[in-house]
Structures are given as structure tokens and as C-alpha cells.
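One chain of protein is taken out of this complex; the other chains stay put.
Chain lettering (A and B) follows the sequence in which the chains are written, and residue indices restart at 1 in each chain.
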Amino acid sequence: MELLTERENLALVDVGGVRRKIDVGLLEEEPVKVGDWVLIHVGFAMSKISEQDAADQMRVLAMLGEDEAAMREIEGYGLGERWAGTP
Amino acid sequence: MPAPEPRVRFRDKQIEMAHGAGGKASRRLIEGLFAPLLCDLSSGPLGDAAHVLMNGAPIAITADSFVVKPLRFPGGSIGELAVNGTVNDLAVSGARAHTLVVTYILEAGLPSEILEQEVRAMAAAARRAGVAIAGGDTKVVEHGKADRMYISSCGIGSLIEGVHVAPETVRPGDRVLLSGPIGDHGITILLARGELDFEAEICSDTRPVLPMIEALAAAAARGIRWMRDPTRGGVATSLNELARDCGLGIRLSEDRIPVHDSVRGACELLGLEPLHIANEGQFLAVVAPEMADAALAALRAAPGGHQAAIIGEVTEQPARTVLSATPYGGTRVVDMLVGDPLPRIC
Partner (left out) sequence: MRFVDEFREPALITRTAQEIRRLADPTRHYRLMEVCGGHTHAIYRFGLKDLLPSNIELIHGPGCPVCVLPMGRIDDGLSLTEHPEVIFTAFGDMMRVPGTRGSPLEHKARGADVRIVYSPSDALKLAQTNPGRHVMFFAIGFETTAPSTALTLMRARSLGIRNFSVFCNHVTIIPAIRAILDSPDMRLDAFIGPGHVSTVIGCRPYEWIARNERKPIVVSGFEPLDMLESVMMLLRQLKEGRVEVENQYKRVVPWEGNRAALKAMAEVFQLRPYFEWRGMGFISQSALRLRDSYAEWDAEQRFQIPGVRVTDPKAAQCGEVLKGVLKPHQCKLFGNECTPERPVGALMVSSEGSCAAYYNYEHLKTAMVSSVASAL
């Protein structure tokens, strides 16, 4: 839902090539600019999407299972007992 | 021995828009009222066109009607739909359209230039599809009826060599092919009505599918088990009808189904399911597995078929059900459309 142009309290929003004027009146406290991504619901922008938070989430999920893989590798070296209990 | 009294099973109190939407309600009306009273069902379930023998010669015949609003929309108009729709019904039954007759029901007060535009569009579409229009009928009704213009067309054609389609020939393991991206026409119409205030570069996919079907037949005629053009009710409805008619299951791979980004975006925004949206320039074909690759290659090489894909396969279980599998292991049931697709807020 990329913000395109702004006029009064309306912004033109683009979803995969489909465009609609969306009311950004609910985002007064965190003003949006062209290029921002927003969550829309019934023709109103509800929240600005934080690219940083999204990226953080992806990074955390991508690391899932890596701790375990690392543990298994270490156990293979016979060092298992010494590492147990280390976060 | 007298023929058994046909049983009318249609119990709905009044006709609703849903009965024309192409989904369950439509099926109820056709199977419960029209078919028992009008047709001889001993020859098999109803298809897109009927193949009859006239004095020993096989002909295919079909009829379709067009009530689209607005009359003109990005990518086409009612006059064009009226030709392509009928040509396509014949094509997916395994027939090459030869001649059409058309009827126009016009609303008094319709500006003549609008009528002329549509008649020209119809003429152009007929030339493109290679069919003749032999004649027709016109009626004018009072202002306020007929929504400006309704058209119906009836087409006859000859059978395509080597092609015999019937749901009873479908077997587990058969592949489901789709000629191209879905949802374009239905979304175009929804947006063209202007009620939802969206803009997009989406246009109707209306076109004759006969050239693609002929290419398919040339490569794999004897492997084609069944075909359908997924108009109202979309791919979901057509495949559910097949599943019901052949008693087998169908399993689709969600990520193999071609959908234009803009159509996907519109569906996300409106809470619609692309599989339920009408198409006017696509067709589905079920093909024997050993010929599926050749069939796909032929489709992709045919003009307009470059986005054709194998989207799924026929399974034994669960019977009479269409499933769609996500790329990450989840599965859901794809049901036939109930009523018109309605935009959802969530």
C-alpha cells in the first residue's frame, strides 16, 4: 500500500497497480510522505508500516533453528556438556 | 412405456441475482427446473454446448446471453463478448464455431450511436473469430427495462477432429491446465461500475480461445478429457462442477495459478478470491498425464497462450472436492461460488 501523492487529507495509494484515494486523517500524529507504506481499512489509513520492525522480524525468524544447528555441531565435537546451559 | 414424469426440484421462492451468478444457486436452478422439464438428460450431464446428430451429421450448438453493465469497459464491450462467449462455449465442447445468429433487446431511449458502436464491435469480433453472423432478431422494450441493451447469441459449429470431451473420461492422475491469468474480466467490470472508486490498468481478457484449443488439439487431441471456459463463478466453480460430475477430487497448487499482480492487488484490497472471478478469454483443460507436457508446450507456443500453466491434478480422494495447496504445506478447500463475489472489508 504505497503512498503516492497527497492532497488535503487524501492520499493516493497503490496496491500492486490498483489505486484508490485513501483518507489519511487518522495518521495526523505520524505524518506520512510519498513512498511510505500504510495499512488501510475501509478506505482509511490506520497505521504506517515500520519497515525497520518488519526487517527485524524477518531477521529473528530467519535465525530460528540456527541455535539448534550450532548446538548439534558442537555436540559433535564432544563439547556438549560444557556448553549446556549457555543461552 | 411412457417416459417418467420429470421431477422439478427447484424450491427457492423467488429468483435472486445469485441464480445468475454461475455458482451453486445457478446450478440449483438449471438442474432443478430447466433441465428436468426441457432436456433429455439420458444423453449425459449438461455441458457448455450440445452435440447433436442432424440426419446423421454431427453439429454442435449453443446459446448464451449477455447483460453486462457497463456496456463498454477496458478491453472490450458487450458486442464483443456476445461473439467470443458463444465461440468459446463451442470451442471448449470440442467444436469449431461456424455461424451465429444474434438477438438484441434494446431499451427505448438508447442513443443510436451506442447501438452502432456495439454492432461494429460485434462485426469486428466475428471477423477476428472467423465466424459468420447469419441474422438475428431485434426487440425494443420500454425505457427502464433492459438496462440499455441485452444481447443473446446462438452458435452452431462442427466438431474438431479427434477431440472428445466428457467428465466420465477423467481419471486420477490427469493434469489440469489453465490457458492464462485469471480474474481480469470480473475485476475490470467491478471497477468499471465505478461504485468502488478504484483505478487500475486492468482490462477484460475477452478473446476467442479457439486458436489455442486448436493448437492443443493438434498436439494432444486424444489426451484431452474435459474442457471448460470459466466465466461466471470462475475457475473454482468450473472445477467444482467437474469434480461433482466425475466423482473425483482435484488438487491445485496455489503458486502455479497465474494471476496478474494488479488483479491480485484488487482482490487483496476487496477481500475477493481470484478463483471465483469471471474470465472471458481463458479455458481449463484436463489432459492425460503422458500428454500434459506436450499439451502445455503447444498452448504456450500458440498466440496468447504464453502464460498457460499446469495448475493441478485430478485425485481419487477427497472425492467431489477441489483443494488448493499452499507452497508451505497448508491446504484449503476451494468451494463453488455462493451468490455474487462481494467485496469484504477484512
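Here, contacts are C-beta pairs under 8 Å (C-beta built on N, C-alpha and C of every residue); 3 or more make two chains touch, one makes a residue touch a chain.
This structure is a prediction, so every number in the text was calculated from the model and none was measured.
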Out of B:9, B:127 or B:332, point to the residue that touches the absent chain in the complete complex. B:332
Could you list which residues of subunit B touch the chain missing from the display? 14-18, 24-25, 195-197, 261, 264-265, 268, 270-271, 317-318, 321, 323, 325-333, 335, 338-339, 342-346
On subunit A, the omitted chain is touched by residues 1-2, 15-16, 23, 25-29, 37, 39, 41-44, 46-47, 49-51, 53-54, 56-58, 61-62, 64-65, 68
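Throughout what follows, only the chains that are shown with their structure count from here on.
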What residues on subunit A touch subunit B, complex-wise? 15-21, 40-42
Parts of subunit B lying in touch with subunit A, wherever the complex brings them together: 196-202, 261-262, 264-266, 268-269, 345-346
